[in-house]
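I have placed the structure first, in the form of structure tokens, so that the comments after it can refer back to it.
Omission of a single protein chain aside, the complex is shown with its protein chains in their original locations.
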Amino acid sequence: MRAVVKRGAEPGMDVHDVPAPVCGPSDVIIKVHFAGVCGTDLHIWEWDSWASARLRPPVIVGHEFAGEIVELGREAAAAGLLAIGDAVTAEGHIVCGHCLQCRLGAAHLCRRTQIIGVDRDGAFADFIAMPASNVMKLDGIPCEIGAIMDPIGNAVHTVLEGESVSGSSVLVLGCGPIGCFAVGVARAAGASLVVASDFNERRLALARAMGAQLTLNPERDDVVARVRELTSGDGADLVCEMSGHPSGHAQAFAAARLGGRVNLLGTPSRTTEVDFAREVIFKGLTLYGVTGRKMYQTWHQMRRFLKAGQFDPRPVITHRFPLEGIGDAIRVIKEGQAGKVILEVAHD
Amino acid sequence: MRAVVKRGAEPGMDVHDVPAPVCGPSDVIIKVHFAGVCGTDLHIWEWDSWASARLRPPVIVGHEFAGEIVELGREAAAAGLLAIGDAVTAEGHIVCGHCLQCRLGAAHLCRRTQIIGVDRDGAFADFIAMPASNVMKLDGIPCEIGAIMDPIGNAVHTVLEGESVSGSSVLVLGCGPIGCFAVGVARAAGASLVVASDFNERRLALARAMGAQLTLNPERDDVVARVRELTSGDGADLVCEMSGHPSGHAQAFAAARLGGRVNLLGTPSRTTEVDFAREVIFKGLTLYGVTGRKMYQTWHQMRRFLKAGQFDPRPVITHRFPLEGIGDAIRVIKEGQAGKVILEVAHD
Amino acid sequence: MRAVVKRGAEPGMDVHDVPAPVCGPSDVIIKVHFAGVCGTDLHIWEWDSWASARLRPPVIVGHEFAGEIVELGREAAAAGLLAIGDAVTAEGHIVCGHCLQCRLGAAHLCRRTQIIGVDRDGAFADFIAMPASNVMKLDGIPCEIGAIMDPIGNAVHTVLEGESVSGSSVLVLGCGPIGCFAVGVARAAGASLVVASDFNERRLALARAMGAQLTLNPERDDVVARVRELTSGDGADLVCEMSGHPSGHAQAFAAARLGGRVNLLGTPSRTTEVDFAREVIFKGLTLYGVTGRKMYQTWHQMRRFLKAGQFDPRPVITHRFPLEGIGDAIRVIKEGQAGKVILEVAHD
Partner (left out) sequence: MRAVVKRGAEPGMDVHDVPAPVCGPSDVIIKVHFAGVCGTDLHIWEWDSWASARLRPPVIVGHEFAGEIVELGREAAAAGLLAIGDAVTAEGHIVCGHCLQCRLGAAHLCRRTQIIGVDRDGAFADFIAMPASNVMKLDGIPCEIGAIMDPIGNAVHTVLEGESVSGSSVLVLGCGPIGCFAVGVARAAGASLVVASDFNERRLALARAMGAQLTLNPERDDVVARVRELTSGDGADLVCEMSGHPSGHAQAFAAARLGGRVNLLGTPSRTTEVDFAREVIFKGLTLYGVTGRKMYQTWHQMRRFLKAGQFDPRPVITHRFPLEGIGDAIRVIKEGQAGKVILEVAHD
């Protein structure tokens, strides 16, 4: 089968012909229809310090996908929940089920997490083998959306962690694809005011398309002052930090109201200077680090939003390429003008 | 009456003879029996940057106290809840009751908080006027303990915020008086393991007296490694950061388990470099900034612990001085070898 | 001034000329523009067992209203938060501020609650005196809506108590005005599916106008079976029991999913036979009794929804009468075909 493979300890990836995966007793084989390309894939392409420390090539890249079940292992079939032909996506974090976190209902923080496309073969391929327990039926959700439920789930996790956002004011810092999804999720979840901020005007346009009532560009707007203005001087109930930039952290702490919450998803590549007394303690803030998707509360909430039509992520998709166009996909992400980039792996 | 007064914009404070406070319609006048001396009072004595930016001398210093009601205003009397002769202490944060935080049950974060002994006249005096709604009856709690319910309340707030600590592992970083109280509160609240850390051996002895099952000195112990060792490699469920030192922050993030919580009370005088990706986000941590005492949930829980005898803070009291000994009190705090320091204002 | 007065221990109420209220130091006087008529007012009119046990005539009736501040007491003026001419409504539960519930942030359950129009003079009058702390500015919310924020607040409290309803399935049993408001609040708060049930077709039409995706009539529909059908056999995440009928309780318990929640607002006039083992314990249900509005979280959330236009309760208003039409208002409520009934007290 075709697969995008990271072959060695150097930049780049290539499409190769590799053996199709074998189906274990509790696995299913999924024919991939669509796959999403993510910032993580860019890190892997570029072979940066994170990638070189974590990956052990050769490995098939890609962790966001949806497709159709074409084979079930013996135990997966016996469970009777999945069938050949089912349209599905999957949680890409494969967890141990035994560590403290797994036992306490926080499997997204499993000590032994294996991520597809990073720690084991991934989804930029004609077929992928997945443990049946990680597979989610689409139940009518379009397959193209199914392919990006991994990053949408990051947004759902970020927006819904903490007190209900119904009736709240939400500030989203950073309007990459997950930031844009967060805007839409906050609106779907009943937020009263959603403000989004980014330096990139194209991204701000996507945020508006997802429902942001106001978009700000820190180059010309005083983000903190504008948020206070819109909230009777109080600040935002929830700040979703999706930029991963130290200046985003400072803005997040300043824009959150006394007793507010900052959920942090953007992963900075360097340290931030924090004045804990002034920025966090005297303000009574709660900060929360977002990793992955809650397994499987986040998936459940996301499916409800998508099936009820409360939230449609498709305006964020700006580019589509065939599997062989992986190089172009990486390039448009690197150029910073793309929303979500999709690989159209199969055309049935 | 006698009062410890900060008279001008310079270091020091003095005992002066000043007019006794007048009782407003919704106030009570309390004859002070005991008062607690706090790190904040040291800042005021030394006239550091925080103090000089916030205080407007002359002001009577002191915010921790207990005593006896000697006069009630008209409305305070009409409410019928307090009586002359009642042994009482008081919440020293006087809040507006109208801002968003006050309305949402987070009055400890009131935008217009006035702190006694800082923003208005305080408790190092023979008498103090307090709004009746801030006054708490001691109901049999010894008056000396009543005088330090302000810092004990800080510890209660720090330990009890978040998931229940019953059955949890708790690491207390920094064994000043509030850290020592936190140790005792964690034990009273059913924590299974309480570890305390400080550079000062005397303070570690106080922490042990309050129930710490293990005390560590970062000079000779690898705090993070020892905590992991004691928790099957997982780390602590809750870290109470009471040191206010950047090295405490790093230790707190490292020692907390995946999905754990760090409640921050110690207020650092400088910034901390935080690697949010590695220290907070990938670990799924929750951080919470502790200000004051929840009004009045914290007081209610604290009174229950104290009245039931589940927690006795008195081993932490190491020094007692008369009101005129304020200079000695400040000195022993500055020397760093003291636990809690008390002023014995009246001897009836 | 004119006022609807319950004069003695017998059915009925009349419009009388009575002295205007006097403004206490912490009160405001509000000129009433609109008032809402409630089922409670019907009980008072009919002088049933509840009314005769609780009221001590003579008393001015009415607890739902909005209007304009025309006088401020000395302390109310000093606080500087309210001004003459402000359009306002008010929380009608006047609480003590001192009992355990008040101190723990549950003032809606104050042991000494006094309700306007029940325990003290109410709002069916040209003017009413209210403690300033109970007064809420409308800030642009239409005055007619302001007049019914008391029952809308009951709905907000019922729908938002517990886990977030964002992405949830909600069943509303009983489509009186508060049930209809609950439908709209659930939609505003991001519920994915809102089903409403009532025996009365006019009320079901109002529920649909408020956004119910499906309405059921127990006379012809198997409510529990239909809800299961729509939820993959699971049942509803949240059931709002607004009917107050024992058959509503049974349906609520049966229609809730395993681990679901039933929030009970409808107050039955007789007992219900509950099979706790089968209906509650083996299902792992949570039941919650809804009283009043959380003070003031509920008000805050409600104002956000109303100001952002996420929820418009006006389709539920079916009848409007002048103050003198109180008898007609009571009659249409009694006939059971009305939605919300409003008194137009002043026409400026």
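Note that the chains are named A, B and C in the order they appear, and that numbering of residues resets to 1 at the start of each chain.
In this section, a residue touches a chain if its C-beta (ideal position, glycine included) is under 8 Å from a C-beta of that chain, and two chains touch if they have at least 3 such contacts.
A quick note: this is a predicted structure, and the numbers were derived from the prediction, not measured.
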Hidden partner chain, touching residue among B:Pro11, B:Gly190, B:Gly233 or B:Gly336: B:Gly190
Per the touch definition above, residue among A:Val22, A:Leu81 or A:Ala225 touching the missing chain: A:Leu81
Touching the absent chain when the full complex is considered, from B:Arg7, B:Arg56 or B:Arg304: B:Arg304
Where the missing chain touches chain C, by residue: 100-101, 104, 106, 108-109, 111, 232, 234, 244, 249, 257-259, 264-265, 267-277, 280-291
Missing-chain contacts mapped onto chain B: 160, 164-169, 188-190, 192-193, 300-302, 304-305, 307-308, 310
Where the unshown chain meets chain A, residue by residue: 79, 81, 97-98, 100, 103-105, 133, 296-297, 299-300
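Quick note on the criterion: only the chains that are shown with their structure count from here on.
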Interchain centroid distance [CA atoms averaged], chain B/chain C, Å: 41
Multi-chain contact residues (two or more partners), chain A: none
